[in-house]
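Starting off with a structure, shown below.
Missing here is one protein chain; the remaining ones are kept as they sit in the complex.
Moving on, here comes chain A:
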Amino acid sequence: MTATTAPPASAGASAARAEGRAAWILALPFCLLFLAFTAWPVLQSLFMSFTDTRSRDLRTPFAVDFVGLDNYTKAFADPVFRRAMLNTAYFVLVGVPLTLTIALAAAVALNRGIHRFRSVFRLGFYTPVITSIVAVAVVWRFLLQEDAGLVNTVLGWVGIDGPNWLGDQHWSMPALILMATWRNFGTGMIIFLAGLQSVPWQLHEAAAIDGASAWQRFRHVTLPMLRPTILFVSVTTGIGYLQFFEEPFVMTSGGPLNSTISMSMYTYNQFGFGNYGYAASLSYVIFVLVAVVTAIQFRLLREGD
């Protein structure tokens, strides 16, 4: 950190060199940690996915047999992994639209519908987002109990006989989606609230003068203006939901009858059994799905411009 006292006029090339050197010194810690703990594992994971690495090969990760695409063909033929893919698709395809709809409705209501207590509602709706999924999953396991659970008690007040949520293979996944929506819609709501600030109020006034109803204004003014925000929220939510893990781990252990086992959870289970090569290939399937979703986002966003 010696102060260079060279006058600026004669600085020229040596100043540029000093700047470049300083930049790399600043970048070095990040680069080393990034190489060791992100770049290298990403590549090694790909390598491992083509091998039969097991836990006993831990100390000799390169002295394993190359098995080509065997792990991948095995994955797509594995009935439990196929079930896990279906479950994950269910979770994403129902969970994302549900989460988005509630987030958008809450944002619109808070933005225009009410004037008092707006920050109280905003704060309350956002609270579940910051809490540990493990902790809320533990709590929801009790809330969703068949007889002594709060959810079924409340349903009973309005005359509905609630199901055995986590014990019934048809209701277990809806129960997890319900909880995920409850926990996550606050994030979307905050981003939508920021997006709604950019919708010009004059457009609404003009439409109202032309006789457009509130719903028509929402449909033809607000929604088109929010398109980039909606895409962004659906993709980030989708990426998160594609990897859901804590919910089935804590609430159902993947059951009953594998009805809630997710791709991440099955990957973790295979890792636990010591099948490292197989687990690596499963994780790459998830990776490719995430990459595809991200690529679609960029494509759609570019078209929106």
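As a convention for this text, a residue touches a chain if its C-beta (ideal position, glycine included) is under 8 Å from a C-beta of that chain, and two chains touch if they have at least 3 such contacts; residues count from 1.
Please note the rule applied: contacts and distances are computed from a predicted model.
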item	value
Protein that the absent chain corresponds to, by UniProt name, given "Cell division ATP-binding protein FtsE", "ATP synthase subunit a", "Cytochrome P450" or "Carbohydrate ABC transporter permease"	"Carbohydrate ABC transporter permease"
Full-complex contact with the absent chain, from A:12, A:97, A:124 or A:224	A:124
Chain A residues that touch the omitted chain in the full complex	1-5, 8, 11, 15-16, 18-27, 29-31, 33-34, 36-42, 44-45, 48, 58-59, 61, 106, 109-110, 113-114, 117, 120-136, 138-143, 147-150, 153, 156, 182, 187, 190-191, 193-194, 232-233, 236, 239, 242-243, 245-246, 249-250, 253, 264, 267-268, 271, 276, 279-280, 283-284, 286-287, 290-291, 294
